[in-house]
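Notes to accompany the following structure.
For this depiction, one protein chain was excluded, whereas all remaining protein chains were kept in their positions.
Entry: chain A
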Amino acid sequence: MSSSAPDTYTPKTGLGRISNFVDTRVGVSPIVKEFGRKIFPDHWSFMFGEVALYSFVILLMSGTFLTFFFDPSMAETHYEGSYVPLQGVEMSVAYASTLDISFDIRGGLFMRQLHHWAALLFVASVSVHMLRVFFTGAFRRPRELNWVVGCVLLILALAAGFTGYSLPDDLLSGNGLRIIDGVIKAIPLVGTYISMFLFGGEFPGTAIVGRLYVLHILLVPAIILLMIAIHLFMVVVHKHTQYPGPAVPKTTSSASPSVPFTRRRQAASSSSSSASWLPSLPTSRSFRSGITAPTTPPPCPQVPSLTGTSAGSMARSA
């Protein structure tokens, strides 16, 4: 790509030279121009999706730490770690390495707990996020496909949770696996075969932990990442669904400026401008989320005046 005018910019500072080096090779300026002032909704209910996203980031980081020490083998061993009550007990290598992470690797128990709680928060925040999208009608045209991607993400989150739950090979893992085996066997016609293919024969076999490990650390997170990329791409295409406020045309999306700490500003559950959408909350107008293209008829009949009045005055006093 050749530009018509020669590039005459010469950076003055060291940082400027580095930025210019990258910019002239990758084209960062147009990206900044497009996204640098991207506006974000500032109502607190838009935070749950982000909580889910950052939970996932924490899961990736803490999980990567755990893979350095976890051994997904079902070979039998005798525990020789420092937790006295279990010394000499026959167990699988997977469980022994889990105990080692907890008791013999500094910070290991902390990382296990971090991973565990982040996983719980991940599923919980995805669920609450979906409730927000559902009850505000934000799943409607043109966002139906993104709603479906979100549903897939919830299922994947559960799959990631289940496969991880099964890895330590403790009592809970065993019960969880036994239940999933029973669930799979209940599938008509092919259930028995799927169960045997999954477990490498009869329950429990010696393969399942290793197989679930590959699913848990590679396949499922990779698909989740892909789905998150699609999800966020569609959010950029559609823009957010915060209600139009007073004096803001319905075709615009309004919110606070985002730079430089968009993420943190959003983390604040309310801000001075959050009141701006409140007047419209009880009216059906406010539920016309997203792009109301000229071809789309309003999904609801026009608001009766009384509703508008009371809504307006209610918000005044709110």
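Please note the rule applied: contacts are C-beta pairs under 8 Å (C-beta built on N, C-alpha and C of every residue); 3 or more make two chains touch, one makes a residue touch a chain; residues count from 1.
Rule of thumb we're sticking to: contacts and distances are computed from a predicted model.
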{"item": "Per UniProt record, name of the chain withheld from view [\"Cytochrome bc1 complex Rieske iron-sulfur subunit\", \"histidine kinase\", \"Carnitine transport ATP-binding protein OpuCA\" or \"ABC transporter permease\"]", "value": "\"Cytochrome bc1 complex Rieske iron-sulfur subunit\""}
{"item": "Absent chain, residues of chain A that touch it", "value": "37, 39, 82-84, 103-104, 106-107, 109-110, 113-114, 142, 175, 178-179, 181-183, 185-193, 195-206, 237-239, 245-249, 251-257, 261, 264-265, 267-268, 271-273, 275-276, 279, 283, 290-291, 293, 303, 305-309, 311-313, 315-318"}
